[in-house]
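Everything below concerns the one structure shown next.
Of the protein chains in this complex, all but one are displayed in their positions.
Each chain carries a letter (A and B) given by its place in the written order, and its residues are counted from 1.
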Amino acid sequence: MLRNAWLIPLIPALAFFVILFFGKRLPRKGSEVGIGALTIAFVLALICAGQWIGKETPREAAHAHHTWFTFGGTDFGFGIHVDGLTVMMLVVVTFISLMVHVYSTGYMHGDRRYTYFFAALSLFTAAMLLLVVSDNTLQLMIGWELVGLCSFMLIGHWWEEGVNSGAAIKAFITTRTGDVGLMLGIITLFFAAGRNFDIEHLNHAALTGEIGHGTLLVGAALLFLGVMGKSAQFPLHVWLPDAMAGPTPVSALIHAATMVVAGVYLVARVYGPFFVGFSIDAGGINVVALIGAITVIIAAALAFVQDDVKKVLAYSTISQLGYMVMALGVGAWGAGIFHLFTHAFFKALLFLGSGSLIHAVHSNNMSEMGGLRKKMPTTFWTFIVGSVALAGIFPLAGFWSKDEILLGASKNGYPLMLVVGLIGAFMTAAYMTRACYLIFAGEYRGHAHPHESPPSMAWPLRILAVPAVLAGLLNAPGIGLFNKWVEFDIPGVQPFLHEHDFNYGLAGLSLLVALAGIGAASAYYFRGAFNGISDRIPILKTGERILVNKYYLDDLFLAIIRGIQYPVAKAAYWVNQNVIDGVVNGMGKGAQAGAYLVYDVIDQRVIDGAVNGAGLSAEEGGSILRNVQSGRVQQYAAMLFGAAAVLAVGLVFLT
Amino acid sequence: MLAETMVAQNIVFGILAVTMVAAAFRLVTTQNVVRAALFLAIVLAGAAALYILLAAEFVAWVQVLVYIGAVVVLLLFGVMLTRAPIGRESDLDNDQRWLAALVALFLLGALGAVLADAFGDDKIGHITIRRTAEVSDSIFGAYVVPFEVASVLLLAALVGAVALARRD
Partner (left out) sequence: MYLNEFLMLAAVIFCLGVYGVLARKNAVLVLMSIELMLNAVNINLIAFGAFRDNVIGQVFALFVITIAAAEVGVGLAIVLLIFRNRADIDLDELDLMKG
């Protein structure tokens, strides 16, 4: 199965076409095709996982490659590279996608574009799967762009409202800005690796020093631009909160669990250039870790001032993505991937739960919720489980993965990142507590009649709660299965990716910090401590205003765009009107002048002159010759005598 | 004797030639029509003298009778009848006189060259004095047909002139 893992992306792709063409005529409007295809894909992914785990160590990656054409010595084709990382991603993507498909049958019931929604979900899943199995950067980029397209389509699913289409465009353009870097990075590394797109070859070349350090730095930095765009790192994170305008299943699938982690996946997969280029083994600080750290803090801060529950979760996602990137930046490769794994489960759970809440109260805003604990028990319990997992409380999933990141940061010589990670953990716990309080505690503040969600929505919540609780245990000390299954393997080369022993002290510290966060938030909300503090201390008020305005980043970007776009547009317009139109008009005028020239000079003067001249010369000649016939006899006589004399002379002297 | 005759003939010829050429020149350049007619009479008289010099007395006499006696008178009659002004008046030469002079000179040159070339050293030797009877023998003998034709021509001319000039 491992060598035939290309089937896994293929099945949802086929489902896409089937749903697109036949979906509307089917009894369940195409959702059954989507769910069926995803089920098959999930089963196949599990089989792949089983086969991978059952392999003899050291496990070698499975390859299959089909060359489409070769050009100039470079091989262009489609291929798969299946190793632990791939298998993990396959399982996660297909599982979450399946859950979302089932959930959507309830959530999107009666929607105006129900069938197209499922078609887009299938296409997205197929593209994401294509991305994770690819063995060359070109194919990876194809998957990357496709998921970007699907994200655009799905965010703007209800495009009749301007907010939604605007959000879709913002997402697309922001990620596009990063994609420039991605493309340039791929090109740079292509040339650096000797005109080769193959990822394994690239990693090998980078780690064995075949490629120069400077080249690797440039290539990795450019690739990281793409990561910043797709995985919502500061400052290209601005699209993700606005992308919450899309339907909640979309947010769960794409903007929590799968698409946004594509950037993290890219760094993990093409780790060689990153590791060597950014000198990750040197410790201290590097761009990847720094950006990740900044993202952690600022996103977490923004989550405190949101009223929309989905936006809280969106900022939370950005913050957790920051954790993953930071992990990869400090050399804790396994930790970063593990956090991706666990985060997918509990964040999808949280999003689907929020969807359930929104469906019940017909509003996104937490100010219109409250006291829903009793009214929606399943949602309440699963949401709490997800929140606790996210906060990193023992023994739920988030605890283990977050702790590993902190461990990696401290042991690999990145003390700053350790501190940031701890602060982030505190803030995460705090804002999730705030969210839970606003939604579930107190009295209901809205106007709808909330009730529990239908089974199609409730069951995915229940199912997802299980891995949210248990998934972390895969990497618990003593078990450590995850790290064994998912290793960074480049045959023959062992990079600096230490597997550190579990540190109880650090684990305890992170747990304490998380509990402190919960405690602080609880004090604020349940007991009213520090209430109104921002009104009393002006600097806090300013900070609050900055947060509410999202650090004025949106305004900054808009100003930059306006500042660049408007002059460029004006210049382009000028060029068009004056240069291009000038050339065209000039040619027209030139042709016209030429025509006039031809007419005036050539036709009127030359040709008509010739014609007229012929006539005139005949006339003049005639007038001159007419004088010969003057009617005067003496003139004739003169001519006669003259001619006779000449003739005589001629006759006499020439004969 | 012969030599003196020669010399005398040359002198006579020289005088006659100069007279004739001068008169002819004046004939074509004078502005007075009547004087032109008189100059013509001089030229004709000179020609008659030349004929005598060349032992053609009959022709000389006919010349005087017909040409000077009739033709000049006729021309004078014509002058009179056409009221050409007697005395000096406006230019009698037309605009192409220079061209005419050119043509005449050219013709003269050509003729002169030809004559000089052809008859350079020919001399008129002794001329037999003939009697008029020999001339008439020739006319009525060998050339009687041209004689008759000439008389018919005269008749025609006469009739024609009358017919033309008759006031009708």
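Observations on the model:
Note that in this section a residue touches a chain if its C-beta (ideal position, glycine included) is under 8 Å from a C-beta of that chain, and two chains touch if they have at least 3 such contacts.
Predicted, not measured: the structure shown is a model, and the values here were computed from it.
Within chain A, the residues in touch with the undisplayed chain are 626, 629-634, 637-638, 641.
Even with one chain removed from view, chain B keeps its contact list with that chain: residues 6, 9-10, 13, 17, 20-21, 24-25, 27-28, 33, 36-37, 40, 43-44, 47, 50-51, 54-56, 58-59, 62-63, 66-67, 70-71, 74-75, 77-79, 81-84, 91-97, 99-101, 103-105, 107-108, 111-112, 115-116, 119-128, 130, 134-135, 138-139, 143, 146, 150, 153-154, 156-158, 160-162, 164-165, 167.
Here, only the chains that are shown with their structure count from here on.
On the side of chain B, the complex with chain A involves touching residues 94, 96, 99-100, 103-104, 106-107, 110, 113-114.
Note for the complex: chain A touches chain B at residues 632, 634-635, 638, 641-642, 644-646, 648-649, 652-653.
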